[in-house]
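In this view, the complex is presented without one of its protein chains, the others remaining in place.
Moving on to chain A:
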Amino acid sequence: MMASSYNAKEEDGHHSGASSGTGVSKNKKPDNTAFKQQRLPAWQPILTAGSVLPAFFVIGLIFIPIGIGLYVTSNNIKEFEIDYTGVSSDSPCYNCAKNFTWNTTEPCVCTVNFTLHQPFESNVFMYYGLSNFYQNHRRYVKSRDDRQLNGDLSALTDPSKECEPYRKSGDVSIAPCGAIANSLFNDTLVLYYVDSNNSISEIPLVKKGIAWWTDKHVKFRNPAGNSNLTLAFKDTAKPVNWAKPVYELDPSDPENNGFINEDFIVWMRTAALPTFRKLYRIIQKKSGATPTLPNGNYMLNITYNYPVLSFDGRKRMILSTISWMGGKNPFLGIAYITVGSICFFLGVVLLIIHHKYDNRNTSADIPS
């Protein structure tokens, strides 16, 4: 380095001069920063009984009241459920259930009577429930074309391949395509109140507002460009299992017809679990102090269109009020109470352990 020939030396001299000038930056010395030297100020949680037990008590103390609150809330929700599948022979829908298939054209009507022992105060939500219906089956879930449902004209005439085998009927594409749409729940439920003097009054069921706002207004759209739905869907075929084409789902209300039919939208939101309910109608609370559904006898008139016995399914009608936490579900309340109690118990255990062991250890560790 230092002593080569004179020339070299000169050069080296220059170099060293230069490097000493910029020496600081060329130095290989690592920066003495907290990060690079791994000396960042750090919180070092050491989990011992002593340090953890407050957390347990706090969790316990928070969870138990929440649990109680949830439990009470859940208990305040009124729910009524009736199975109208017609499995057993004494069921009013037994005949319908037995004879009805998808090919039957004549609707079968049956009536189920039931009694509400408690009045339903606020708004009542009317659900239909299906059991053992695997709406979450992988192939089923995929079998739809969101673009078609969103009013995309090209998708209307040429639906996605996901819809197979419910994509085309012959040469004509199906609208709405896919298995989900094809299996649309099409029972019609009408609820009557039988008052004490046996007079029957139909309870008004609101069919608007049962779908999500985003679904109704953003996700689902009728094909654009034509206000006449019949014309809009003229190049399409109805789904195989449907009795009527999609533009006749609710001829009475153009705002609820075609793809934006709310029953249809609700159905299209596939349920997560094989036993599920879907919102069917809403029974608005009448003004005043009268309960929405007073206790007494009711009559459920069913137009039985939907066969479920082939896969051992069940159909139910559910009436329920709703709270801030949703439908009736005692599980969460119980779970919170349980977990809170366990936490409290563990906290006590830890406290005992802490008293027994922690002191001994620390005293042994610290040399005097």
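Following the convention adopted for this analysis, contacts are C-beta pairs under 8 Å (C-beta built on N, C-alpha and C of every residue); 3 or more make two chains touch, one makes a residue touch a chain; residues count from 1.
Keep this in mind: contacts and distances are computed from a predicted model.
> Determine which name in "Tubulin--tyrosine ligase-like protein 9", "Myotubularin-related protein 9", "Carboxypeptidase A1" or "Phospholipid-transporting ATPase" the UniProt entry assigns to the undisplayed chain of the complex.
Matching the unshown chain against "Tubulin--tyrosine ligase-like protein 9", "Myotubularin-related protein 9", "Carboxypeptidase A1" or "Phospholipid-transporting ATPase" yields "Phospholipid-transporting ATPase".
> Provide the residue numbers of chain A that touch the chain removed from this figure.
1-8, 11, 27-32, 36-38, 40-53, 55-56, 59, 63, 66, 70, 102, 127, 129, 133-147, 150, 152, 160, 162, 164-166, 179, 182-183, 212-215, 218-219, 241, 269-279, 307-308, 310-313, 324-327, 329, 331-332, 335-336, 339, 342-343, 346, 350, 353-354, 357-358, 361-362, 365-367
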